[in-house]
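One chain of protein is taken out of this complex; the other chains stay put.
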Amino acid sequence: MTDILAVTDHRRGELRDVSYETITAGRQLADETGGDLHVAVVSGPVGDFAEKLNREGVDVVHTVEYGEEFNHDVYTQVVTQLYDELAPQYVLAPNSVNGLGYAPAVANALDLPLVTDTVGLETDGETLTATREMYGGKVETANELTGNAVVTIRGAEWAGADGTGDAEIREFHAEIDEDAIRSSVTGFEEVGGGDVDISEADVLVSVGRGIEEEENLELIEELADALDATVSSSRPIVDNGWLPKNRQVGQSGKVVTPDVYIAIGISGAVQHVAGMKGSETIVAINTDPNAPIMDIADYAIHDDLFDVVPALTEEFQ
Amino acid sequence: MKILVTVKEVSTVEDEFEIEGTTIADQYLGADLNEWDDYAIEEAVQLQEAGIADEVVTVTIGPEECEQTIRQALAKGADRAIRVWDDALEDVDLLDVGAKTAILRTVVEAEEPDLVLTGVQSGDDNWGGTGVSLAEELGFEWGAVVNHLEHDLEDGTASVRRELEGGVEELTEIELPAALTIQTGINEPRYASLRGIRQAQRKELDVHTLGDLGVDEGAVEGAVTVTDMYEPESETDATVWEGSPEETASELGELLREKGVAP
Partner (left out) sequence: MNVLAQTEVTRETYWGLSSTEYALFYLLATVTILVFLYGVYSRFTRYTAGDDDPFARLDNLASRIVSSTKIVLSNEKQFDRDLYGGLMHAFIMWGFLTLLIATTILFIDGYFWEPFQGSFWVGDFYLAYQFIVDAMGLLFVVGIGMAMYRRYWVRNERLWDRHTSSEDDIFIWTLFALGVGGFLLEGLRIYATGMPDHEIVSFVGWGLALLFQTIGLPVVEGTATDPNYTALGVLGFNAETFHWLAWWSHSLIAFFFIAWIPYAKPFHMLSSFANVVTRDENAGKRLPNVPADLDATNAESIEDFTWKEMLDQDACTKCGRCSSVCPAKASGRPLDPRNVILDLKKYREHRAEGGEQQPIIADGGTSVIDTETMESCMACMACMDACPVEIEHLQSFTRLNRQMTDQGDVDPGMQDVFQNVMQNGNTFGDSQRSRGEWADDLEFDVADAREQEVDYLWYVGDYPSYDDRNKKVARSLATILQEADVSFGILFDDEKYDGNDIRRVGEEFLYVELAGHHVETWDDCEFDKIVCTDPHSYNTFKNEYPEVDFEEFADDPMMPFDYEQRWNKDGEIDVYHWTQAVEELVDERRLELSGTELDYTVTYHDPCHLGRYNDEYEAPREIIKATGCELDEMPRNRADSFCCGGGGGGLWMEFDEEPKPSEERLREALEDTDAGSSIEKFVVACPMCMTMYEDGRKTGGFEDDIEVVDVAELLVEAIDAQEKAGLKIAAAD
């Protein structure tokens, strides 16, 4: 009753980074409860996945062979059965789109409390204290519960687990009720693919809401030209149709890791930060010194982009 | 076909605010229709306009004060509304996913919709679990984070796209009855004019207590309690360049040259 079950995420043959982060969070909780860390991987090439998931701190990896891709009906059944089998104290899942597709169902099926989108976790073995954000990150709250629970964790809040562990790899024979699978994935589509791959760029000049109007994008394009850099953006710019979808950095866009990321007029919503925090150097140009982007910026200019950008373009012409 | 849309009035917070205990002081709070629910309503109304849905009903859990906000959904075209409130709910400081599931379940069972639409999450506390939890409770099928719904539900399935991370969409077929959690961007929500909201006063808005619905008061005392609220520490350790635009631009220029990325 002190064990932790961490469920991992993969797509199209690749484990997603958040899987390793879930392991880290799981290990941390297991240390606090004094239990074991069980990791589950469901569907796809589970054998290969299990090898990769055998990181430091993992006690058991449970593999469930069933189909290739994520299906929330399958995951719900498997995780529920694993819970019954292992009786862990906490079930951890990524707060990803897929995680949100089964974790609430699992919690409800098991009649467990659900805490989603946590950014910090702590337990004394009895009481779990989960840190969550509210109002778009303006405040954080401490949420307490006792007993078992299903918890989803926000990506990139925990470091990814590394090293190689000595986990036991165990096949779990779940009994899948085929009749209960009433949804099927028929395909995937890359949206707004195109000529430019922003994830390959060394320097990204990224623009957000602060640009105000579509016409003003010219300023950004001129700068990118002068710097020989690539233009990317935050979600609102793409939602407005000012730039194609393939330019979008963030959770629902691309994850980028350029040498230099220049965020211009971007406030730095968590969904955006998720896509660019891995950049080597982050420069933020924003009039608001309190904008969240400043928290992860290495260099900042608290000034009007309409003044700074042309000056910068000038600098390189 | 009948569609039930769950809607919620969310709190909005001004840029500058003060925290009192585990909540934000009242004077800094505003109220608004949850952005995600707005898209869910629009989707339902469009299905109705396309002749696919016969009736669109909204359900909310909230006190009387939220009616003005909830009427926006009626103004946009929902046929009637249900509001659940109870003295017992006044004292619950956090209505968690389990509690909402327990309440909404009874409403869905009474209404028997073919499709339940919810927002992916609410803009204030951001739980993002109610839709899926509710579907599981009811034995409905579900789909999370839907950003496209084919307006063709003829053969009892919904063809949807789910917005995954990294610019990938998943194409999924979902059997009805189902609950879909609706992502922003799925449509362009219409405006609820003040005239429309006033006209919506005439639409049916039923109020139910927990007792009416047969929900046990114990079921709504969530397992989670908020014990603290605080402003996150700013972790900035950025080097801030100051001076005229020319000066700051030249600092940045120097950095880029140092990094060897500037031409």
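A few notes on this one:
Going by the order they are written in, the chains are A and B; count residues from 1 in each one.
In this section, a residue touches a chain if its C-beta (ideal position, glycine included) is under 8 Å from a C-beta of that chain, and two chains touch if they have at least 3 such contacts.
As the structure is a computational prediction, the values presented were derived from the model and not from experiment.
In the entire assembly, the chain absent from the figure touches the shown chains A, B. When the whole complex is considered, the residue among B:8, B:76 or B:208 that touches the unshown chain is B:76.
The residue touching the chain not shown here, chosen from A:51, A:177, A:214 or A:228, is A:214. Touching the chain that is not shown, out of B:3, B:197, B:220 or B:261: B:197 (per the contact rule at the top). Along subunit A, the points of touch with the absent chain fall at residues 212-216, 218-219, 240, 306, 310. Where subunit B meets the missing chain, the touching residues are 12, 14-16, 27-28, 30-32, 68, 75-76, 188-199, 201-202.
We take it that only the chains that are shown with their structure count from here on.
Centre-to-centre, using mean CA coordinates, subunit A is 20 Å away from subunit B.
The residues of subunit B lying in touch with subunit A in their complex are 11-13, 17, 19, 22, 24, 94, 96-98, 101, 120, 123-133, 135-137, 141-145, 161-175, 178, 181, 185, 222-232, 234-236, 238-242, 245-246, 248-253, 255-256, 259, 261-263. Chain contact summary for the complex, subunit A toward subunit B: residues 11, 16, 72-73, 76, 95-98, 100-105, 107-109, 111, 113-117, 129-130, 132-147, 149, 182-193, 202-203, 226-229, 239, 245-246, 248, 251-255, 259-260, 262, 281, 283-284, 289-290, 294-304, 307-308, 310-312, 314-316.
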